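All protein chains of the complex are present and in place, except for one that has been dropped.
Chain IDs A, B, C and D follow the sequence of writing; residue 1 opens each chain.
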Amino acid sequence: MKKYIIKRLLTAIPVLLMISVGAFIMMNLAPGSPTDLYVSPDATPVQIEATRRALGLDQPYHIQYFRWLGRALQGDLGINYSTRYPVLPILISRIGPTITLMGTTLVFSYLIAIPLGIISARKNGTWVDNLLTGGSFVGVSIPNFFLGLGLIYIFSVQLRWFPTGGMSELGGSGGFLSAIHHLVLPVIVLSAFYIANMTRYMRATMIQVYGENYIRTATAKGLASEVILTRHGIRNALIPVITIIGTDLPRLVGGAIVTEQIFQWPGLGRLTIMAIQQREYPMLMAITVLSAVVVLFANLLVDIMYAVVDPRIKYN
Amino acid sequence: ACGNGDVPDLEDDGATGGDDTEETAAEGDVPEVEEGDTSTLMVGLTNAPDSFNPFYRPGVAGTWIQRFFYDSLLTMPTADSFEPALGSFETEDNQVFTVTIDENANWSDGEPVTANDVAFTLNTIADPEVETSLGTSVAMIEGTNSSGVRLEEYDELPGVEVVDEKTLTITTKSPVDLAYLSEFLGFNVLIAPEHVFGDIEVADIPNSEAATMPSVFSGAYEFVEYDTDNYVHLEANPDYYRGAPEIETVYARIMNGTAMITEFQAGNLHMAAGGGIGMVPVQDISLLEDIDGLVVDEFPSFNGQYMIINNERFDDPQVRQAFAYALNRELTVENLLEGRGEVLASTYSSASPYKDEDLEPLPYDPDLAREMLEEAGFDFDTPLEFVVPTGNAVREQNGDLIEQWLSEIGVEVNQSNYDFPTWLAMANDLDYDIGLMGWGHTADPNIASYVQTGGASNNMGVEDPVIDDLIEQGMSGTDFDERYPVYAELQQHLQDEMPIVPLYSDSQFGVRVDYLNGGIKEYWAGSLHDLHEWTLDPQD
Amino acid sequence: MAQNVGNKNAEAMFHLVDAVERVNFPGNEAEQIATDGDSYIKTVAKRFFKNKVAVVSLVIFIILVLTAVFANQIAPHPRDASVGRFQAAPYDNFYLGTDDIGRDVLSRLIHGTQVSMIVGLGSVMVYVIIGTTLGLVSGYFGGFVDSVIMRITEAFMSFPFFMVILTLVSLLGSGLWVVTIVLGVLSWPPLCRLVRGQVLTLKKQDFVLAAVATGYSTPGILFIHILPNVLSPILVNATFGIATAILTEASLSFLGVGVQRPRPSWGNILSEAQSLRVLAYEPWRWIPAGILIFVAVLAINFIGDGLRQAIEGENKA
Amino acid sequence: MRWEGKPLVAEAEKKAIVEISELKQYFNAGKKNEVRAVKDVSFSIYEGETFGLVGESGSGKSTTGRALIKLGDITGGQISYKGQDINDIKRRKDLLTFRKSMQMIFQDPYASLNPRLTVKEIIGGALKVHGMTQNSKERTKRVYELLESVGLNRQFANRYPSEFSGGQCQRVGIARALAVEPDFIICDEAISALDVSIQAQVVNLLKELKEQNNLTYLFIAHDLSMVKYISDRIGVMNSGRVLEVCEADELYIAPLHPYTESLLSAIPTPDPEAERKRVRTEYDPKYHHYDDHSNVGLHEIAPEHFIYCHKDEIALYKKKREKLLRQAKQQYA
Partner (left out) sequence: MEDRTILEVKDLAISFQTFEGVVKAVRGVDFTLKKGETLAIVGESGSGKSVSTKAINRLLPKKNTMIESGEILFEGTDLLKLSEKEMQKVRGNDIAMIFQDPMTSLNPTMQVGKQIAEPIVKHKGVSKEEAKKQALDLMDLVGIKNPTENYKSYPHQFSGGMRQRVMIAIALACEPKILIADEPTTALDVTIQAQILGLMNKLKKELDTSIIFITHDLGVVAQMADRVAVMYAGQIVEHGTADEIFYNPMHPYTWGLLASMPTLDVGQTELYTIPGSPPNLLHPPVGDAFAPRNEFALEIDFHEEPDMFKVSDTHYAKTWLLHPSAPAVEPPEEVRRRKAKFESLYLGKGEINEMGGEALGSRS
């Protein structure tokens, strides 16, 4: 197992390199130079050159890339073009809020969706199932920005129950309560999709598992249906569900761009948008690589989880 | 000469992606403020400050924040008046200016502010190696080229001479208007501490800690922390030479226009930074006016929006004028801006004392426009490439209207939208037919960089000897009365030749709670001149 | 026949039936077949049309497509022209009011359908072509080709999808076709994996071996024998892909990097609601757009699910 | 009765159409999950005969069949078809000739027909690939003929495989194989998936077609009674090796290899009386574990009767054979 993990980590390296090269190329494809943003319109070529030099943009692309790579390996992800602040601390300060938001969302969603999916599967064909299935279709189809705006319209603008955005409140009283207060709407908006998606998936796998022969065997043993569900059903249904968790995990960092934008959540999503708008390429590179690392890590985690849950899988 | 100062530069919206819909705002761990707390001022910004480097201030928001902790030699309470701050100016011949530094002025670490600091600041700005955005502020000094870069033959600017600890002289290349020097050098340049920056290689200054996290200040406040895109935390400088500020703490919080409205509603903000960096879109101003206890002042601004024309492709003034007749600019102001702005006749808005009040904008006359085009043999078959930069909602909407108006006179246009850097790159290459652009002007009427041949922001390919000549004349005038007629003539000439079509200038607003004594002034860039005297005193 | 019931002893009935006579009896062709004699497509269609929700969704989708095609004829006002009052609530024949510069919101919504349909169908076409080809090649040839393609797929899937699209679109300059192509070019990896997986099982199936043994060339095997068998999962995937693409385009437009103004798209109409004034006081300007996106995506998802059910034969009793 | 060992095809005409010697087929060779599906298989098939191949699941029967029809590269050994080493068939033209001459019928009647093609396309495709018909009209005509020759109605031509029963599908599969007019057909469990009532239909058809078209069959199955019924000679496989090859009738009367014996004793027969009396023998796989492999191989115990054994065991087997034949004679007498 250890060997396997090490092997996987090693194979992740070329993928990461590929991604960083891809991201680098992508950014340099764009017309216009980032310096256009930072030098004043009447700067002289000499001054523009000075800025380019200070930002390292005067070097040929491959040198720029290798310089970036060399520094990145030492933990230096470069500086923000405009403020000249190092990228890493900013990135780190934004991870917290995003993980808070997405972590809450995912946990909340799974806690709701997994039982819902199971209920839906057990009641397959009844009105409960139809309602839940229909509901989950609504959930995956409703654009989150529309839902977000709608909730803001109703709960913030009209009813004034919740703030329109932000992560904490000025003039409020409790830190934790205030955070919860701010979390409610964005978490609802984000959860709509995750709950719906997971419910659908859980339902499908549960139905599939219930069609398996070993469930028939368990029934024929005379086990009670709850026992069949918990002992034979859920564990086997969880195996495919791990895949979904695996695809959801990376969204811990990058999944909430639009929602963070609507609710002005000071997380990575908004940082991304800003980095794009302001052409903060080092920041973008860092975010891209970070996201890729998370994806690869999540994949690895999923594979390990498979091995834990499924005795048929052994990595040697 | 413009666009780098403290004047709200509309382009900055585009540049930092900073309009209402895309702006970057966030609330974070800003300490909570109790109701009725008079020691903390909450200021709303819609643009994030980009730099705390006194030599390099590409963005308006950064400059505005820097004024909290770096003083300039002069302040500018109104567009045409100056008051001494760190220093005062005197001249006899309009060429040699004596600068006297305030006796009490000192840095927050106890060091006095000296003539050496001023000389160091000016020399650094003029250094060819330095990254700076202030070239135009020193371009009048003896020993610099027209962009404000020190000529090669000198190691130090010959035009800057330290006389004693608190006195220095500045010699200009030719006589200039004191007001011009006062604004550009006296007001725009923030004096940097030599004992902090002096040891750093000029090329390394922008990335240095001294520039990104300043620690020695001459202003009313001290910089504490910048939480990127979230807030800037400032604390009062108790030893401020003009008197310790009344308000102890300032948070400049970055948020989008919508959040600003709701934060005002919630009582979480005391004022908006105003200008182009702290304002809700004009169309939403009425929402602020509806909030109890909020004062909303409307002032004319120096900003202007223009339809720029590729003068190389459209070298016939009749064609360009026809474009102006085709646009219903009155409608834009009345409906899009809800009357909160004015139609521009040329580049000067009513905020500027140099505006020729007698010059009327060309009227909306599509029939005439069409006739003129036909007469000029305009090619109606080739669609015009019309580029609109993204980031300013009103401008984009105006772009759609312009497309419609042009098509009504039979001119087809292909509108495309690019973010500002891309658009700027295209404009620099003259890779367009017509486009929209916003300029923020200074109180000084010099517009050389926009319309002079070879001007840095002359993205239209304007080469008009008359304009060049008038601009030279205007620059060499040494007082208002001497310069005014020159600029009046320039305005008339611009209308006749129409190298750009001036569209509108939208008002700027001062928004504050009614218990804030202080806040945004009519001359926005100088609003912070009495910062140390601002108070919060809630009636209840 | 009726007279024979209950008359089991009718002697006449007890004679052996010869071949000639047999033909006259019901249910007795020379070869009676075991199943219901419908082609695959007919069966799927039949099942699909039994699913009411899916059929209603299909009708909605067709209406949307027709709306997109005939937008000019349907819309009461021109798309980009400022023809009404500025920022007006619904009045006269401006059924959904006007926007900031006096354009008819309803007409813009109707034209916005085009964007969603073009992006939805266009990007799906792009990614189906890429994903299917790569998946076929990767799955069928295996070995080195397969591992190269799979590494690339992995790298693509490791990119944060929406972020990359956002970046690319804003860097390459937004626009209908840029969005369509970027979406298409980035969306293929899951389909590629799907196709590859299918091919991996299909190529071991006897009918493919039979084709090899018959002497078909490799392209012949890929396109005549394998491709038709992966079409159904591709179709289902593509349907869901349309829904995703429409949502993604709307999100991009919402963030201001989608299609170019003045062209309306549901997303950029909705993005106007980021202004508090529009959000709070002019709901007619954004709620219809949101509902349209929702209905379109929901309908397409239902179609996709209906197709999936019909293809997999999931019981809908 | 032919159990006396009388050759089916007269000695003089015995001409091998297929010769397999020491065939080896390893999957994932060299890797951890290496599977030695076929370790040592040698036998020949004579022109015009039906050669049955039996053995338990996983013993390598299908692998042998697939190697023979060149569905993959073999690991070792040699296969020659009509005197030519099939490994040497490289050029597309030669390959097509080979493919035209050898065909295969598969186990799963549904899986072996492309579910998305009509019967006409399936059968016509084969004709088209080999350019056996000039135009589509001719092709259709030929498809009709083929369908009728396997006992199917020509109306079925435009239907999809899913519309047929298993037996009918199997007939379509046979028609496809016959379309290219092959000389040699491999039937890999061609009837295993069918119901008893349908199996008989297909087997009879295969027999009939063989006579009409002068075919040679390799008939792979695990159902011994059916194999015996259809085959002239039979090979018994176990874990990648052919253990015994001999004429069909003799195999049942004189099974020499212990594995064959146990296999035969395990087959239930539809006869309660016989079942009550049945004695089963267990097979101990030690029988083909030899420490010294040098003299181990297929040895001819009697004419046309081969056993996989050590050279030293030949005498033993010879004796055993004689004894069994004697007993049988007594029983039938």
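Here is the rule we use: a contact is a pair of C-beta atoms (placed from the backbone, for glycine too) under 8 Å apart; a residue touches a chain by one contact, two chains touch by 3 or more.
A quick note: this is a predicted structure, and the numbers were derived from the prediction, not measured.
Undergrad: For the chain that's been dropped from view, list the shown partners it touches.
TA: A, C, D
Undergrad: Looking beyond the chains shown, say which of A:58, A:76 or A:310 touches the absent one.
TA: Checking each option in A:58, A:76 or A:310, the one touching the absent chain turns out to be A:310.
Undergrad: Which positions on subunit D touch the chain that was left off?
TA: 1-3, 56-57, 165-168, 195-201, 203-204, 207, 222, 224-226, 228-229, 249, 252-253, 262-275, 278, 280, 283
Undergrad: Provide the residue numbers of subunit C that touch the chain removed from this figure.
TA: Within subunit C, the residues touching the omitted chain are 1, 4-5, 8-17, 21-22, 25-28, 30-36, 46-47, 50, 313, 315-317.
Undergrad: Mind listing the subunit A residues that contact the chain we can't see here?
TA: Residues of subunit A in contact with the hidden chain: 124-125, 212-214, 216-225, 227, 231-232, 235-236, 239, 309-312.
Basically, only the chains that are shown with their structure count from here on.
Undergrad: If you tally the C-beta contacts for A-C and for B-C, which one comes out higher?
TA: Spelling it out, more C-beta pairs touch across A-C than across the other pair.
Undergrad: So, comparing each chain's Cα centre against the centre of all protein Cα atoms, which one is closest?
TA: Minimum centroid-to-centroid distance belongs to A.
Undergrad: Centroid from C-alpha atoms only, then distance subunit B to subunit C, rounded to Å. What do you get?
TA: 51
Undergrad: Please compute the C-alpha centroid of subunit C, do the same for subunit D, then give the distance between them in whole Å.
TA: Centre separation, subunit C to subunit D: 47 Å.
Undergrad: For subunit D, which residues are shared contacts with two or more other chains?
TA: If we look for residues of subunit D contacting two or more partner chains, we find none.
Undergrad: So which bits of subunit B are touching at least two other chains?
TA: If we look for residues of subunit B contacting two or more partner chains, we find 22, 256, 258, 262, 419, 422.
Undergrad: For subunit A, which residues count as touching subunit B in their complex?
TA: Going by the criterion above, the answer is residues 30-34, 36-44, 46-47, 50-51, 53-54, 79-80, 82-85, 90, 93, 97, 156, 163-173, 264-266, 270-271, 273-274, 277-279.
Undergrad: Using the touch definition up top, name the residues of subunit B that touch subunit A in the complex.
TA: Those residues of subunit B that touch subunit A are 1-4, 11, 15-17, 22, 24-30, 32-35, 42, 48-53, 58-59, 128-133, 135-136, 147, 149, 203-204, 206-207, 211-212, 226-230, 255-256, 258-259, 262-263, 266-268, 419-422, 424-426, 449, 455-457.
Undergrad: Could you list, by residue number, the parts of subunit A that touch subunit C in their complex?
TA: 14-15, 18-19, 22-23, 26-27, 29-31, 125, 137-138, 140-146, 149-150, 152-153, 157-158, 250, 253-254, 257-258, 261-262, 272-273, 276-277, 284, 287-288, 291-292, 295-296
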